[in-house]
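Apart from one protein chain that is not included, each protein chain of the complex appears where it belongs.
Entry: subunit A
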Amino acid sequence: MIARSSGSGSAGRGPRRSASVATVSTIVFLVLLVWGVTNSPGWASVKETFFNWDEFVGALPDVLSGFLLNVKIFLIAEPLILIVGLLVALARGLKAPIFFPLRALATAYTDIFRGVPTILVIYLIGFGLPALQLQGVPSDLATLGIIALTLSYGAYVAEVIRSGIDSVHPSQVAAARSLGLSHGKTMRFVVLPQALRRVVPPLLNDFVSLQKDTALVATIGPLEALRQAQIHAASSFNYTPYLVAALLFILLTIPLARFTDYLAARSQRRRGQ
């Protein structure tokens, strides 16, 4: 391996000094922000409606148990989205005339589901699919929500993967095909490994977005975090339960967001070496 020297933050000044500067400026910024908000004219009533400690503690168990459903929806939807996205991206890359219907279908799918707001997809799937009264259509609301999120996000992820596939230089395909590898094997061994590595940061970004969009499923009724918060808020006319839900979502998305940053920075370093 080639030895890599790691950059030491800001050149010239030591890392310790820049860390202390960062700490002081952060503290000053936070103090000013808190001072500004708490001295606003309506702060007293906002504090009572949004930051009520008793309400917070009261709503936490229900919102948290609802939140587990969000996590479950996310964990099931994510691999399904990856599969749909990959298949659609591959279908759009089929050039032979015989595959035209498949390619057209994949194009229509991405056009439609990227164009329709996710919340409408959730309504249409959540209320429309069961109304067809077909045999075998799931009636569980969370399952319907997963189907809707998969359809909506699958279109985005397909485009991300397709852009990754397009970013692999045609000479790589020429080299693989000239060795006698078929189109499928060229994709599998040469194009996709390079393409997927390049699109990991944007894919993770989509998944951060998916984590919070699981709350949209609340609109068709399953008892997830936002729905639980709504129930609590409706009974007490206090909005603190929403804050509980917001905090839980932040706690879930931050680790993935930081991981995305880390990967992006790493690939930047690689390109720069």
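Following the convention adopted for this analysis, contacts are C-beta pairs under 8 Å (C-beta built on N, C-alpha and C of every residue); 3 or more make two chains touch, one makes a residue touch a chain; residues count from 1.
One rule holds in what follows: contacts and distances are computed from a predicted model.
Note on the omitted subunit: UniProt lists it as "Polar amino acid transport system ATP-binding protein", one of the names in "Polar amino acid transport system ATP-binding protein", "Animal haem peroxidase", "FtsW/RodA/SpoVE family cell cycle protein" or "Carbohydrate ABC transporter permease".
Between the chain not shown and the residues A:190, A:203, A:217 or A:248, the one that touches is A:190. Only one of the listed residues, A:15, A:42 or A:180, touches the absent chain: A:180.
Remark: the residues of subunit A touching the chain excluded from display are 1-2, 171-172, 174-182, 185, 189-190, 193-194, 197.
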